[in-house]
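So, subunit A:
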Amino acid sequence: MNIVVLPYLLVIICSLTSTFLAYLIVKERNLVVAILLLLGQGIFHSLLYYLLMAPDLFITYIPVSVGITPLLLFLLIKKTEWREYD
Partner candidate 1 sequence: MEYLIGLLPFFLVAVSVIILLIPILNKSWKSQRLVELLSLTTSGIAVIMSLLVLINVVENRVVSYRFAGFKPPLGIVYTVDLLSSLLGFLSMTALFLTVLYSKWFIISEWKYLYYSLLFLLSAGSISCFYTGDIFNLFVSIELLSISAYGLVAFYRSKPTAIVASLRYAMTGIVATSIYFFAVVLIYSAFGTLNMADIALKLRNPNAITPFSQSVLGDIVLTSKIAFSLMVWVFLFKTGILPIGFTWQPHVYSEAPLPISAGFTAIADSIGIYLFMRFFTTILGWGVIEELVVFRITLFSFIQVLAIISAFISVLLMIVEKDIKKLITYSTISQFSLALLGITLDNVFGVVSAILLLISNILGDAVLFYLAGLSIIGCGRSINCIAVLKNSKSMVFSLVVAILNLFGVLPVTIGFWGKALLVLAGINKSITLPIIVLVVSGISAIGYFKLLHVMYTYKAVTRSDQELRNTVIPKTIILLLSTTLIVLGLLFTLYEPFRIFIINVGEDLLGNYREYIVKSIGVEGLI
Partner candidate 2 sequence: MIKRDVLVAFSLSLLVLSISLIIWLEGYIRIATPIISSLGESYLYYSYNPWYSNYTSFSLNVVSAIIWDYRGFDTFLETTVLMASIIAIYTLLRGFEEKVFLQPKGLSTITKTATKIVIPLIIAYALAIATHGQLTPGGGFQGGATLAVISSLIIAVYSLEFLYYMGYRSKRLVVIRGLCLIGLIIVAITPLLIGFILNTKSYIFQNMSKEDSFISMPSFLFDAPLAGSIFFYNVFELLIVFTGLTTALMLLSLRDVELKKAFEVREVYE
């Protein structure tokens, strides 16, 4: 196996994981867990940005998806409610 194949393998794994996480997020009723899953998805997305050779986006996306967006969402949940009711 050629060594260049490895990044492509990672690309496919990251995308499939991201989709699986998306499914979990939509299913999840506990919003805190949903946000944590979103954070995990963000990490996979950042990895994808790196693998697709976009260093600018990589260093943009890390603070946005791991730092700011989850904090905003946690602040929102803290002030409102953390469960999803029907």
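Basically, a residue touches a chain if its C-beta (ideal position, glycine included) is under 8 Å from a C-beta of that chain, and two chains touch if they have at least 3 such contacts; residues count from 1.
Per the selection procedure, all candidates are chains of the complex that A comes from, given by their letters.
Being a predicted model, the structure only gives us computed values, none of them experimental.
Enquirer: Touching subunit A in this complex is which of 1 or 2?
Expert: 2
Enquirer: Which part of subunit A faces candidate 2 closely enough to touch in the complex?
Expert: Result: residues 54-56, 58-60, 63-64, 67-68, 71-72, 75-76 of subunit A touch candidate 2.
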